[in-house]
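First the structure, then my questions, so here it is.
A single protein chain has been omitted; all remaining protein chains appear in their positions.
What follows is chain A.
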Amino acid sequence: MAKKRSVVPFGPQHPVLPEPIHLDLVLEDEKVVEAVPNIGFIHRGLEGLTEKKDFRQMTYVIERTCGICSFGHGLGYVETIENIMNVEVPERAKYLRTIWSELARMHSHLLWLGLISDAFGFESLFYQSWRIRERVLDCLELTTGGRLIFSVLEPGGVLRDINKDQEKEILKQIGLVEEELKEVEKAFLLDYSVQTRLKGVGIITKERAHEIGCCGPVARASGLSYDMRKLGYEAYGNLDFEPIISNDCDSYARCEVRIKEIHQSIDLIRQAFAKMPEGDLSVPVKGFPKGECFTRIEQPRGEAIYYVKANGTKMLDRFRLRTPTFANLEGLCEMLKNCEYADVGILCVTIDPCISCTER
């Protein structure tokens, strides 16, 4: 019997999707043959705001591109401005930025663990993951004042410090996170029913991942050793770590990589606290930027690229942000080819889509 083709719209409103993305799924019976993504539902024109807000105000605007990657966006932006203006940030500020970005990575990955368990219908696992995440959010609130949006960055340094008491509290809390995560990760990595949903599903081979330019945990789960932190920005150059890679290339590998990265972040925070020197928090930045610059940093979801063109006045000429999800959407379409219709929801979540960032 000839197979019948049909097109099923998926999203932008769908229970599994945290954010709106629309996919046109071309189905042959229950198999997906092709997926055509369609974005643009929550475009807010943040890049265009560069014409209305000066470059210091933009620090706060860029940070609010997304609620989960907020620290990374702020960091990428101020780094770009600092590169243009040749500002050398004090050592202590570099370490503080590193600590905060690792805490942000932990909470982003824990959020993802919750979302994926929700996607495969394991509600109590979802609840446990977010319970652990709360500890990280409390640490962030304690030190920066904000739970998701921190506003502690400025061109030239940071605005808040972490004192000894707060340091002790963070180390205590991440110790607890480590313990609790060890318990919960057993379910993700060893549970039979979870494995049936993740193993062997959504494969992107190493070659394909390289060709279509995947980044972040998606690339690393396909065996590509790409981690922008290895470029040594901020204090990462002084810390000892290796990118976590897996050669399984499937959803399970992506889950495993993210869990291991949480442990890696805990380790990096401990290292950073041990090496953090005393000193100033910021250097004064005078004048306006002139020139252009590209910066790459590793967000929890992958490599993000920031481009700034400045003309020597307080307004920037152009700001551009390439988010990791934008690169990974191509990977998603690759995964969806030849998958079962029932797996589409989970596969969408495995790339950790952040559509607000992507559409800015």
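Everything below uses one rule, namely that contacts are C-beta pairs under 8 Å (C-beta built on N, C-alpha and C of every residue); 3 or more make two chains touch, one makes a residue touch a chain; residues count from 1.
In this text, contacts and distances are computed from a predicted model.
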The complex's invisible chain, by UniProt name, from "Aldehyde dehydrogenase", "4Fe-4S dicluster domain-containing protein", "ABC transporter permease" or "Peptide/nickel transport system ATP-binding protein": "4Fe-4S dicluster domain-containing protein"
Residue among A:42, A:159 or A:315 touching the omitted chain: A:159
Contact with the hidden chain (one of A:136, A:170 or A:184): A:184
Touching residues on chain A - with respect to the absent chain: 53, 56-57, 60-61, 64, 122, 124-125, 128, 131, 134, 138, 141-142, 145-146, 149, 151, 154, 159-160, 183-184, 186-187, 190-193, 195
